[in-house]
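A short worksheet on the structure shown next.
Note that this complex is displayed minus one protein chain, with the remaining chains in position.
== chain A ==
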Amino acid sequence: MNPLDIDAVRGDFPILHKPLPKGLPLVYLDSGSSAQKPQCVIDKEREVYENYYANAYRGVYRFGSIVDEELEGAREKIRQFINAEHSEEIVFTAGCTMSLNLVASGWGKRNLKAGDEIILNEMEHHANLVPWQQLALQTGATCRFLPLTEDGRLDMDRIGEVLSDKTKVLAVTGMSNVLGTINPIAELAKKAHDAGAIIVVDGAQSVPHEQTDVVASEIDFLTFSGHKLYGPSGIGVLYGKRELLEQTDPMLFGGHMIDRVYKDHSTWAPSPAKFEAGTIQIAQAIALGSAIDYMTTLGMESVHAHERDVLEYAYTRLQEIPGMRIYGPGIEHRGAITSFTIDGAHPEDLAQLLDRKGVFVRHGHHCTMPLHDLLGVSATVRASFGVYNSRGDVDALMDAIQFACQRLRLT
C-alpha cells in the first residue's frame, strides 16, 4: 500500500485552489454530503459533451456507439470496484435514494406480505428508513428496530430480539452519516441469511471510504451515490444479486426498459435495462467511471489509511474544545465523520460562524431525525472528511471553532 500523496491529491481538485473572498482558503469538510470533483471527472464529463455526445443505447451511428461503449465501460469499472460478479447486476439510477426506493418498492412489494418483518435501526438515513416504512404500510409488514449501544453502534448482542424467521429484509447503512459508525456488514449478512432474509446495504457513506466487496460480504443489494464518490451528481448505483434483480419489478416504465409492448400488456428487458427507463444520465454515468478510475489509482486502502489519520487527529483535537460532545463510537469503530455539539452553542450559529473562516461544515439533523431524537438533540454540526482533507484542515477547523466560541461568548 502506497501512502497517499496528499499534496498531489489536493492538486487534482481545482476547487480547492480557488480562494474565497478575502483570500481565505477553502476548507471543505462536507464531503459526507457531497464530495468535490477531481479534474479527471470534470474533464470526462466535458469530453462527452464536446466530442461524442448522443443518446445511449439507441444509435448505431458513430457517436451512439462511442457513448454505449463508454457507458458499458463505466458499468464494468463499477462492477470491478465493488467486486460484483456480473455487469447486469450494476444498475444506473439517479442516486442512492432512488436505488433504495427501487429495492423497497420493486423487490419489497412483490416479496413481502402482512406479518413479515423488516429490520431497521435508528442510525439510518431517511432514505433507508422512509421507503421501508412506506413498504410496511402498503404490505402490512412491520418495521422492527435493532437497538443501538450507548456509544452509537448496532447492539449485535441483541440482534436475536428482532431477527427471526419472520424477517424478510435487514436494511442497514455501511457507515452512519452522523455517528461515523462502521457497521459489521458481513456479520449482519450472515445473520440475515441464516434467518432467511436478505440484506440491503446503504453504501452512500461507506463506498467512498473503504473497499467494498459484495461477494465477500454476501451483500444482496448495495446502493450508493456517484456524487459522494467524487463523481457527478444525478447518478447513482444499485447493485443487486442477479437472481434478486430478476425478482424485482421496475419502478419506472417506458423507453429503454421494455422487451415487447402490446396494446394490453408489455414484457421487460433483462436487467440492467429493465431498471433504466428513459434516458439515463449519460455524461454523469460515464464520468462516474472516471471517478472510480481515480479512486482505484489512489487505492482504496491508501485512501482509507489517509482518512483514518485525519480522523484520528480531528477526534483528538476536537476534544480540546471545552463543552465539546462528539457523538458516536471511538475511532476504532468509525469512519471519517465527526458530528458534535458544543455546550451553549447552537449548531446553526456554529456552522454560520465557521463559514466566515472559510470552513464549510453541515449542521442540522442530517436526514436522521430518529437518531437525533435518540441523541436528545435537534441538530448537530458535522465535519466529514474526504480524500483531499489534511491535518491542516483540522487545524483550520479548530481555529474556526475557537473564533466561533469567542463570538458566541463561550470563552
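In the analysis below, a contact is a pair of C-beta atoms (placed from the backbone, for glycine too) under 8 Å apart; a residue touches a chain by one contact, two chains touch by 3 or more; residues count from 1.
Just so it is clear, contacts and distances are computed from a predicted model.
Visitor: Looking at UniProt, which of "Sulfur acceptor protein SufE for iron-sulfur cluster assembly", "Lipid-transfer protein", "FAD-binding oxidoreductase" or "Malonate decarboxylase acyl carrier protein" names the chain we cannot see?
Guide: When "Sulfur acceptor protein SufE for iron-sulfur cluster assembly", "Lipid-transfer protein", "FAD-binding oxidoreductase" or "Malonate decarboxylase acyl carrier protein" are compared with UniProt, the left-out chain turns out to be "Sulfur acceptor protein SufE for iron-sulfur cluster assembly".
Visitor: From the list A:E76, A:D349 or A:D395, pick the residue that touches the absent chain.
Guide: Of all options in A:E76, A:D349 or A:D395, contact with the hidden chain holds for A:D349.
Visitor: Of the residues A:S65, A:T279 or A:S378, which one touches the chain left out of the display?
Guide: For the chain that is not drawn, the touching residue is A:S378.
Visitor: Can you list, in ascending order, the chain A residues touching the missing chain?
Guide: Answer for chain A: residues 346, 348-349, 352-353, 356, 363-364, 378-379, 407-409 touch the chain left out.
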